[in-house]
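Every protein chain of the complex appears in place save one, which is left out.
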């Protein structure tokens, strides 16, 4: 029996899952890219260090997923393309930089795995996805709907990306779903507008009560075979599993629930990309939030590998 | 659509939920008051900083509760009355100061929301509640029964408040319930005396096994329409959700379970007040314990708002 | 009613559960011993401070277990025998020191409760158990199977103890079970060899899906009345409950699940000893991992007490 | 002898030094005001929580300074005016809000003590000071000159305030001094431009070599009786004394050196106000950085009290 | 050359400097004893865990002091006598317990090294020292004089021990010295009373300005050959060296200054005992405060060893 490893996992320059660094996505099936931007944060900042923390945490992740029986390395070439430069304190210029930095990735044919950063970056992600794929079906795990039209007299921050995504037609509301929304709201009608647009909002209380299966089925049905995009805010997880985030929320979900749903959904859909946002290392003393975040990205890649296997074996 | 916010939630002097500071409860429906006292602590001290941590955590809590469909700001005037001064190292004088500081709040007609401090303060809370309302039905969430008669040759600390509350007739045992009691005990008969007084003790193991519904029903039935008081020790929660407490306990409960029960119970009862105790910021590096504690107080206020709505709409 | 305590639990030299220190196990039913060794760690080291952290956490554990209705102090004489000296950086010499240090404990008739240290120490534990009891039935809670044959060209580290235990005939595979294995693996066939030896591996996903009862029943049946050994890696627990460990794993289990299974299994079997490994205090800022670990040892002792009671009352 | 205290210092709503909260500075000699803004941060963000941390740390500061033999409470009425609202992610709008919020304070006759926030806020502070007092003599303690013209293609962040202050004529360079500048620079001529404008830059190495006395004398001479403004970046202190800041610097100064210089300088000058910036609580686990910052503000107030005493007794 | 060590220093039950545990001081020259009491704390509590932290930190201290050329193990038999039980929340009963627990140690002929706890315990220490030795000359390193007569209407806490020691005649003021007093005071005449009793107070500013030598000489001269007692509050050290304490103070002293003075003074005097107080582990994430505290105790023991050597070789 061969020895499995010649290099301890704590060795080497930190790239995601110790994959090769490559400044462009040439030849890759999956391109990991960081967007270390947190000027859209309304409470505790610091997610600009999210990509570094996710890379650190990912070093212990190995390629084979036993739940999906899929080996990432066997089916996919994954590269780490580094980070997109943004400008702290300049929201709108940064959104442009994110969109402009991501469009070539979406065009390359590689599936982007985008590591935030706060949730404001998703507007950049979706503008880029839309530029290549047209309106996408959003699969959105979060404690917060992020569909407010503005804060403090200004349009863009991490509470508004999906308001603008809907307004700009970047996502197709009737095929899109938000899952896990919970916690105190500003008012009774805070969610009226996105619902009126056709967005399906699965409140946390509903998910707790009904369980995962019907929700998975509903998401698969809503999306169908359209191009889909996964946006995963780490605060979908309960505050116990994601203490390291800007606005943690109680009454949330376990990593078992999160990863089971991501695997069940993404391995059955036509995923164009994903972002994983709101990991805040300064409030994550043991690194479990970053580990959970890296595990979501791993589950997504394993889903891509599983789907490719399904197609190969058809 | 109007912008929802003109002041970022991290701005301003810290009061509970950013409510107005007012040294007396005049005109208020709910009076939040801190009792920063921890000389009754038998293991890790520091809950004297609990009120400050709960105020800090509460700044992100917004007024509307979607589970109860109740808006705190719409139905209630909430004020923060600051802290009651106590004397570190002088247990009995401090209990007097707590009682004397709380009686005017109970008399004012406002419902007190008392932020501890360790659990020894509940003897002061209940002495004040009793002075105004007579014996109350206790709804007590905790890992520990706190019905020991004394420690180290002395009567008062955070393991004894309910022994003395029973002895002094402050609570009505046949209408009172302790929920979530668990963990190693000093001896087989540690809980015999309180049970013999008529107190119902729902062990943690029973709650895990039977689920929330029957327990909620039993509590509602035991209390009926009597004046009730909620005492919530944060260590009712599992150590994962409440690492920041003096004697954390494993095998505990999630915030979803806790808040669901608090909302289900308190929105149906005649609540005269509550205390939230044992939040210890020094062991809470990510603030999730304080957030959970502030969320319990929020759920309690939302329950008051819901009950007021029910009465209005009858 | 007598006062329960004359010495606050934070007082005194730290021994496990404040039990007497005794350099040899004479006259004891249970001998707690630390093995502060972490040179077998492949990622984050520091479990050499595990025994000290477990002793600190254990000071709040009282003797009576209400779930099993068993009092440790009533049924058992427990002593703390201090630590076994090992040699950092010298793997093989340290394994010898562990075996040589433990054999007298196993011979003494006391049941050893061994506090690690990383999981590499279990090879020492099992070599000692085998020297006295012959092949044992392993009851192994863990996120990782630890049955790899070697790392980086060398045979021994914390990922290999059960490979060598199987190879050396220290455990009886057809009576042994691994429970909770999960997370990304090096390859599809990483677990083929141990399965081919007859080891039963209950994947985490299976335990989540089927629940505890059938697994408990299966373990009890596999072991029967053979001498058994409990090896509990703290990362069986979810990363939320065990952040303080070298390679935390998401999608894990609660302390309620862990302790329920340990009590249900160990109180029905002929346990020759146990080890509790991989508690890493540096990543455990609130001490909840050490508390969970100490609680596993407590549940094991309560199980011994319960079993002794069963035999007495037969 | 009377008891000195009736309220423990850990009690009460947190205001600076437990001074009264007052939304406007009416009747005050000193108006403390927070500017919780950090969108100008080029490395680690989080100073938006600086004002809260400084208030918390200040609760242990008592009114009498034995070095200056001056009692703050005796000579001055100090109030805490709360925080100025800014807009995360919108640099230029926030600078306007800061200036507009501060001008009324400068006009009121109270001396503003401004608590940051990152150093970008000083451009707002100086614009407000200038609106009332005209060009001021800057007394600037810092590791960094902050006279770069822009970053990442944009003009404003915490590395540029004094470039723009010079460009806009807000400070009078020939009467202004920067003290403690050190650490690696972008290039040999990074400081050429500000020096060419007449600014005196005392490098850290010079201060270490020559000691405090000649520098104090030089500053006093340069300022004379002009209106002066103190801008104190906490990273003037060595990283050991100010670990809690965004870009800590080694080879810095002790709190004894800092406070001695502040007291010696400010008690002899006509100070129009001060700001204390770059305290980052997330990297300040023991709170010593916030304590040092609050102590600088205390030393400044004691200097005002001392100067008022000098004038009274003339 | 022999190998110096057979047991790694991280192994074993934690006693001070790994010295033998012995419940009584029989046969010992030095008896280390913990007093885990913090109910006298006016700000941040938690020093009840000071003795445990000091023992942990002391495990790396070896016996030979090169500055004094003295070997502790060669000259002295040191034992660790464990902790004295106190009663949280009961100040006066605890002071009695401390005095009663210490008197036998002072009587035994061993020199007590007392590990606090907060500074209120020194009243107990001095009452015990006085019972055996009569009034002692106090050598007191601290940021605070602790000579206030009471707080919040009550006489005893950690700000009052030396008021009562003077009142009760436990110390001889004309032979006693306080060194390092600094920081804001309640009022101009806060130190008038102790000075009027004859106590010499060396303010921190004086020590910074004049240096160590004249102060050492003055202390030696004031004490002469009377029985002396060292009380060392860890906040004598600057907040950078002692972040882990209840009321840290800036503008303090280095460990080099502290240990140099302790060695220079104690090796020349007739020391009857010492206490080391106010180490607060919860604010000491890297353990440097506990290490500094343990090093003070080590310097004291090395001084005793040095003095014994001097006497032997006379």
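A, B, C, D and E are the chain letters, set down in written order, and residue numbers restart from 1 in every chain.
Basically, contacts are C-beta pairs under 8 Å (C-beta built on N, C-alpha and C of every residue); 3 or more make two chains touch, one makes a residue touch a chain.
Remember, it's a predicted structure, so these values are computed and weren't measured experimentally.
Every shown chain that the unseen chain touches in the whole complex is listed here: A, C, D, E. Between the chain not shown and the residues A:86, A:147, A:160 or A:231, the one that touches is A:86. Where chain E meets the omitted chain, the residues involved are 1, 3-10, 60-67, 69, 71, 238, 240-241, 254-256, 259, 285-288, 291-292, 295, 298. Contacts to the hidden chain, counted on chain D, fall at residues 42-44, 148-154, 182-188, 190, 193, 203, 205, 208, 238-240, 243-244, 247-248, 250-252, 283-285. Residues of chain C that touch the chain left out of view are 38-42, 44-46, 48-49, 85, 87-91, 93, 120, 151-154, 156-157, 282-283.
We adopt the following convention: only the chains that are shown with their structure count from here on.
Listed here as common contacts of chain C and chain E: B.
When chain A is laid over chain C using CA atoms, the rotation angle comes to 120 degrees (nearest 5). Greatest centre-to-centre distance from chain E is found for A, with centres as Cα means. Chain centres here are Cα averages; for chain A and chain E they lie 55 Å apart.
Between chain B and chain C, the centres computed from C-alpha atoms are 37 Å apart. Residue positions of chain B touching 2 or more other chains, listed in rising order: 6-8, 10, 42, 44, 48-49, 85, 87-88, 151-154, 238, 240, 283, 285.
If each chain is drawn as a node and touching chains are joined, the picture fits none of the line, ring, star or complete shapes. Counting only pairs that meet the touch rule, the chains in contact are A-B, A-C, A-D, B-C, B-D, B-E, C-E, D-E.
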